[in-house]
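Of the protein chains in this complex, all but one are displayed in their positions.
Read from first to last, the chains carry the letters A and B; within each, the first residue is number 1.
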Amino acid sequence: MKELIVLTFAVPLLMAFLLPTISRVSFTLSKLIAPLVLLALAIMVVCIWNFHTETFVLHIGNFIGPQGIVFYVDRLALLFAFAIFAMTLLMWPWYFEKDESSDTRTRKLSLTLLLVAASAGMSLSGDIFNLYVFYELLAVASYGLIAAGNKKPAGNSYAAAFRYLMISALGSVFALLGIALIYFQTGTLNLAHLSEMKELLNNPAGLIAFVFILLGFGVKAELFPVNSWVPEAYMASSKRVAGLLAGLVSKLAVLVIIKALVLIYPQDEARQLLLFLGIAGVIVGEFSAMKAQDMTRMLSWSSIAQLGLVFIAFSIPGKAGMLAGLAVALHHLISKPAMFLIAERWGGSLQNLKGRAQSSPIMAALLILFALSMVGIPPLPGFWVKFLLLSGLSAQQAWLAIAVVLIMTVVETNYLYRVISSLYSRDEQQSVTSRHRTADTFSALILAGVLIFVSVQVQTVGQALDEIAQDAVDVKSYIDLSLGGGS
Amino acid sequence: MFDIASILFAGATGLLVIGIGGMVLSEHLYRMLLALAIAEAGANLMLVLAGFKWSASAPIITVSVESIPAMVDPVPQAMVLTAIVIGVGVQALALTMIIRIRNAYGTLNMREVKLKMEQEFADMADLPIETRSVPARNDQS
Partner (left out) sequence: MHQFSSFLFLGGFLFFLSVLTGILPLGDPPMIIGQAIQNHGVSETGAANLVTAVVLGYRGIDTLGELSILFAAATAGGLVLATGKKKTQASADEDAGFIVKTAAELLFPLLVVAGLYIVIHGHLTPGGGFQGGVILAAAFFLPLLAKPSTTMNHNTMSLVEGFSGAAFIGIGLIGLFNHGAFLQPLLSKGVVGELFSAGTLPLLYLAVGLKVGAELAGLLANLNEEDDENV
């Protein structure tokens, strides 16, 4: 049963390869079969979660030892694997424009499946170069999805995709360089094996390698200096793609950085760097979001700020940091895609949003819910997330970070309040009613349901998260399991 | 001192600096792409060097399984094979985008492209574009 976990990336890849052929036979078939496969895989992940409570490893090709590629499947990886399928199904490109050819539609579906496969691989793999390969697959699939544009491809979607491609490719060169520097000194690529030899990397060359890897994988994680592509790409692409990239893909890149941080670089310098970049990201993101004139751009910058919070949280050493970081990341994973779905029909200037709450009251109410949670109002999960983050920081006596988090919460409240108040303000000349599509409302409602469920069951969820964090920082069992051989 | 590995390392460093420099300094989209190709070559050379061994043979068994001579590390070579193919795919995709950008905007200058992109975003959102005076440079076709 447990070895079936490799199907999480093998089957979406298989589907993506065969989809052009299937859709030549019948496009309807290919449109139906892809979400069904994802649904089946999601159910499979849930079954594995239930039947295998212990962490296990898989040796690809039965090559036991550090020379082969190992998949390390703990609760964290399974949680992300499930999140990938659930989120992709919610953000699935159900809608097509009328004048699109079936070839174009099939290509979009194929690219989404490739994105899923790459994400699944990234959540499971325990080999640094293998992670790089999956990361590149993720990147190429997302270039294609951004270039496909919002309604139809136009100059801006090509330009945004190209600029994104250039930044991302530069990041990949850095990541490759970082991997080369690591290999120079240790002669291995397996994360567990590297973790055993981390003393070899506790020198300037090792830290330079970390900086390069951080820059490389940080591109997708919207890390501070390499995130200028974010607003453009989200403006140009469809909001479903934007939600997927901001919510899911960024978290997987964060996951890679965290794996490197926990297993290979426990040094203070590495954490300090992460803290510094996180603070810079929060400040830049929140102030730019405040200045933004339209909702998509505002959400993009706020996404950068939220990921800054994620990095601040992960810079806290030990289990407290892992727990806080996971909480911030998962909260963002749920709320940001929903907010992008809500923004789907409210893309224009914030001035034009006046009185829109009357035409779509559900979406306006959901926006309030997610905004309250993002700011951190008590019964909602966002409060507990910020609580974990601040208590972790105060244990470290990182007063600067605490001050930044608190001040930026005020800024966040300010711009979210501006949007909501204009939604509910009276406007006489309200004539254009662009209703949200049913699937958008449906997906946003499900995500809101998850949010409310978490705030009701906060005890249970907190405990589960605590266990996951405990497992995730257990470096010794990671090494023992990955190199121990028993599969 | 000047052994072959140091010279190759210097070469890889040079390619990386030239490539990355070209990417951040160039304003022409196609030149940026070429610079990317150079930078990738540098990173690949660096990766090959990570398994390079002086006076060792290629990792292919030619004579017999029993007497294996000193061979270079096969793992970086396999990684570079992967990295090269990834690079080719990304560059081909970038090329298709360049064609489309040129079709849509009639220019390949990064500043102008960015300006036109921002203009389109502003049009989509019914916003006035922040009119910053961006001097368009015409020294590149």
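Going forward, contacts are C-beta pairs under 8 Å (C-beta built on N, C-alpha and C of every residue); 3 or more make two chains touch, one makes a residue touch a chain.
Note that the coordinates shown come from a computational prediction; the quantities given were computed from them, not determined experimentally.
Screening A:103, A:268 or A:480 against the full complex identifies A:103 as the residue touching the chain left out.
Touch with the chain omitted from the figure is made, among A:205, A:365, A:403 or A:464, by A:205.
Listed here are the subunit B residues that touch the chain not shown: 3-6, 9-10, 13, 16-17, 20-21, 24-25, 49-54, 58-62, 65, 68, 71-75, 77-79, 81-82, 84-86, 88-90, 92-93, 95-97, 99-100, 102-103.
Within the entire complex, the positions of subunit A that touch the omitted partner chain are 3-4, 6-7, 10, 13-14, 16-21, 24, 58-63, 65-69, 101, 103-104, 107-108, 110-111, 114, 117-118, 121, 129-130, 133-134, 136-137, 140-141, 143-145, 147-148, 152-153, 158, 181, 183-190, 193, 203-205, 208, 487.
The criterion applied here is as follows: only the chains that are shown with their structure count from here on.
Subunit A and subunit B have CA centres that are 26 Å apart.
Residues 67, 129, 133, 136, 139-140, 143-144, 147, 153-156, 158-163, 165-166, 169-170, 172-173, 176-177, 179-181, 183-184, 187, 189, 232, 235-236, 293-294, 296, 347-349, 352 of subunit A are the ones that touch subunit B when the two sit in their complex. Within the complex formed with subunit A, the subunit B residues making contact are 16, 19-20, 23-24, 29, 32, 36, 39-40, 42-44, 46-47, 49-51, 73, 75-76, 79, 82-83, 86, 89-90, 93-94, 97-98, 100-101, 104-105, 113-114, 116-117, 120-121, 124-127.
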